[in-house]
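Some notes on the structure that comes next.
A protein chain is absent from this complex, but the other protein chains hold their places.
Note that the chains take the letters A and B in the order they are written out, and that residue 1 is the start of every chain.
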Amino acid sequence: MSDATLSSPSTTATPRNIPDRLHRRGARALKSWEFLLALVAVAIFVINCFASPYFLDPWNLSDATFNFTELGFIAFPMAMLIIAGEIDLSVASIIAITSTLMGAAAAAGAGVGLLVAIGLGTGLICGAFNALMVTGFGLPSIVVTIGTMSLYRGFSYIILGSNAYTDYPAGLAYFGQGYVFWVFSFELVLFVALAIAFAILLHATRFGRAVYAIGNNPVGARFSGIRTGRIKAILFLLTGLLSGVAAICLTSRLGSTRPSIAFGWELQVVTMTVLGGVSILGGSGSILGVVLAALVIGLVTFGFGLLNVPGIVMSIFIGLLLIGVIALPRLYARLKPRVAARRG
Amino acid sequence: MTALPPATSLSHAETDAANAPPVLALDGIGKSFPGVRALDGVALELYPGEVTALVGENGAGKSTIVKILTGIYQPDGGTIRLDGQEVRFPSAADAARAGVTAIHQETVLFDELTVAENIFLGHAPRGPLGLIDWRKMRQEAGAILTRIGASLDPGAKLSDLGIASKHLVAIARALSIDARVVIMDEPTAALSHKEIHELYALVDRLKAEGKAILFISHKFDEIFRIADRWTVFRDGRHVGSGRMRDVTEAQLVQMMVGRAVDQIFPERTPAPGPRVMQVEGLSHPTEFDDVTFDLHEGEILGFYGLVGAGRSELMQCLFGISRPSAGACRIGEVDLAARGAAGAIGQAIGQGIVYVPEDRGKQGAIKGLPIFQNVTLPSLGRTSRSGFLRLAEEFALARTYCERLDLRAASLDQDIANLSGGNQQKVVIAKWLATKPRVIILDEPTKGIDIGSKAAVHAFMAELAAEGLAVIMVSSEIPEIMGMSDRAIVMREGRIAARLDRAEMSPEVLVRAAAGIAADAKAAPLATEEPA
Partner (left out) sequence: MSRHLKSREALLLLAIVVMTGAIALRFPAFIAPLNLIGTFTDTSPLIILALGEMVVILCRCIDLSVAANLALAGMIAAMLDVAGVPLPLIILAAVAAGALVGAINGVLVWKLDIPPIVVTLGTMTIARGMIFVLSGGKWINDQALSGAFKGFPRAVVLGLPVLAWIAIAVVLVFVVLIRATPLGRAFFAVGGNPNAAVYTGIDVGRTQFWAFTLSGALAGLAGYLWISRYAVAYVDIANGFELDVVAACVIGGISIAGGAGSVAGAFLGALFLGITKNALPVIGVSPFWQMAISGAAILAAVAINARESRRPGRIILKSVEQTALEART
């Protein structure tokens, strides 16, 4: 290989060594969103410790994890979907239809195994329909999933009306109420397992790299040989599947199904994802951030609960947190030059 | 720094010899962005009834000065004088009110609105109560369109018009303001031969009306055709100004780049090897028809034509972006035209055909991803094990090709968006070389990159051909086609208009074939290609 001929005339002719990285990864991590979130989580943890003597009880803490585990299941694939530049607002409605069909099957005498299969299958089918509409017909995902959000939950209302399914086989209770070991619930263990699995999928595989590429430049990704439609379709399927998983756990935990089950969860999941540092415009974000955001939301909910603050008031805090975490860095970046100019 | 050519010394001394004082005079204008000093105390004067050409490389500060003149940016310092009075343009509306108007590089129009509204948006005629008077607006729009000789319906929706008509709307918009200063930012970039001449006629008319015109262009023939004065910017600084009659093309180029550049292309001794690709009767429902050619190892095949002749569409079809309706594209034993739509691009890459697109920002560089990830994106199959990434191998692969292309970057982990256009192009080329292709298609490979990087890309192309790669180069620049290609195919309106050997190529033949001007013998379609 000859290097000399390639240099541009205006510069010296020696080939240059380009370093892999300028900054150590550790230095970069300290400035990262995830680090900030971790600090917030620790701060809330400490505040909670002082605020309530009941906080540090292991069983109380274990109870607190139910505030975020089911949302978290969906938040992982949702994070990937948003990174790829799409969104799925139908997830809560998928829970509703899934839970309703499970209830109907249970009423007809289905066993636990069949119920789980129906739960996963319904989630997959709903995800597949979203995928077909978005990647098959090329429609914008935000509108499509607002439509299927009405459609899926609408089926629930058609089936159930103002009734509820409350008879589930005893064996189903394990998924939402069982403990794997000591205070570690099945849901918490599943949450950790899924977090690890999705972190690997997003950060360490070709598939994950393609997701980032699509989110940053869908046309460029296609022109690089990436099958963007297929990858987006898989993400919608994953989101549907995990919504099915969340539906199984939630149904098991509540032991009943109404059409209004998980109402408004889609926005909570998106909030969790955005709080976790996933850019709503696509292209960036990490699973670790989503996990930390889940912890922050869980700790805040739990802390307020111990202080007997109603859940609706806590939503003010979550709303402020969502806007604040995005607004503050931008506000700071905007004010910094002015402050510096005044000093100088 | 290289000494400036003598032309600069006459900047101000000679101008006042002739006529009126400048309508618009900028002095000491500066503008900084984080990390970049885009303009550093530049001066510019525009005279009534004269065309001033603003010349400079990409990044010289031309678009910044246009944005300052039209009120989009605020200068950090310096003065703008209109008729000797110091003025400021805090917004685009203020600039328009002062009579400064611009026809922009990208057509800045609105597809969903009508022609009349596109012309008058922001300064529509108002009736009683301050409401928009649509009838008057349509009438006035019609009057302006007639004045520039455009037969367009003011009530038509813009999305129903073609590119050339849209351009006329943009011009009408500029004239709807009672403008004294008209800025034309590369107005001919997307126009055909005929439309360009219509534009020249329009410029002459505007001159006759006494308007001061700032004309920004990369095409020297154009500048010498219509400009009266010149101003050169380089790296955000004012290099010189003067009258066109006192300057030569070589002098302008030297001022632009700050050194003498000989437009010499790399010496090559073409030695075409065996055939790698055979395209036969390839057709597309709407974009091109019956395209047949062979491609050999070690040759550079040029594709010349006017903008919109179907060259990019043909290349994208070869690469699998779109599907042909008929014909074959054989590489080795495989007919890529027979493949299904899904994964067609992946198959093309697998067979060794790669495509460096013209629209680097949209189709080439994946901004937001670091350099090394851009390079390895199509090669992840090699740098990963059963789907899992191996960063060390990715860095190694990226380093090999980035250093070979002499990439200028702080690190391989740097976002590609922070590189200059030329360096981004190098990363995109590196990305495709890393797949070890047999055929590389370069679509306008040096469009919009600085002269230094241009030479590097040309040298590199020659080297690739020498190594046995088959190169297809789509270019709209005649010197590039003539300097680089062993053979050239000229396309017009989606069909092959001429096939030329190196000896047969001349600017005249190329232009005639591309424009469809009646044939002299050489430009006629030659059936020289032997059957397979």
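Here is the rule we go by: a residue touches a chain if its C-beta (ideal position, glycine included) is under 8 Å from a C-beta of that chain, and two chains touch if they have at least 3 such contacts.
Here the structure is a predicted model, which means the values were calculated and not measured.
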{"item": "Which of A:P53, A:G109 or A:P310 contacts the chain that the document leaves out", "value": "A:P310"}
{"item": "From B:E57, B:E117 or B:D406, residue that would touch the chain that is not displayed", "value": "B:E117"}
{"item": "Of A:P19, A:P58, A:G113 or A:G319, the one touching the omitted chain in the full complex", "value": "A:G319"}
{"item": "Selected residue (touches chain absent from view) among B:Y47, B:F233 or B:F288", "value": "B:F288"}
{"item": "Interface with the undisplayed chain - residues on chain B", "value": "70-72, 91-93, 96, 102, 104, 106, 108-114, 117, 121-124, 130-132, 134, 157, 159-160, 284-289, 308-310, 313, 493-495"}
{"item": "For chain A, residues in touch with the removed chain", "value": "133, 137-140, 142-144, 146-155, 157-158, 160-162, 259, 263-264, 267, 270-271, 274, 280-281, 310, 312-320, 322-323, 326-327, 330-331, 334"}
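Basically, only the chains that are shown with their structure count from here on.
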{"item": "Intercentroid distance (Cα basis), chain B paired with chain A, Å", "value": "42"}
{"item": "Residue numbers on chain B that touch chain A, as the complex places them", "value": "259, 261, 266, 319, 321, 342-343, 345-346, 348-349, 355, 357, 362-369, 372-373, 377-378, 380-381, 384, 387-389, 395, 399, 402-414, 431, 452-453, 455-456, 459-460, 463"}
{"item": "Chain A residues touching chain B - in the complex, by the definition given at the top", "value": "1-3, 5-11, 15-22, 204-209, 212-213, 215-217, 219-227, 230, 283-284"}
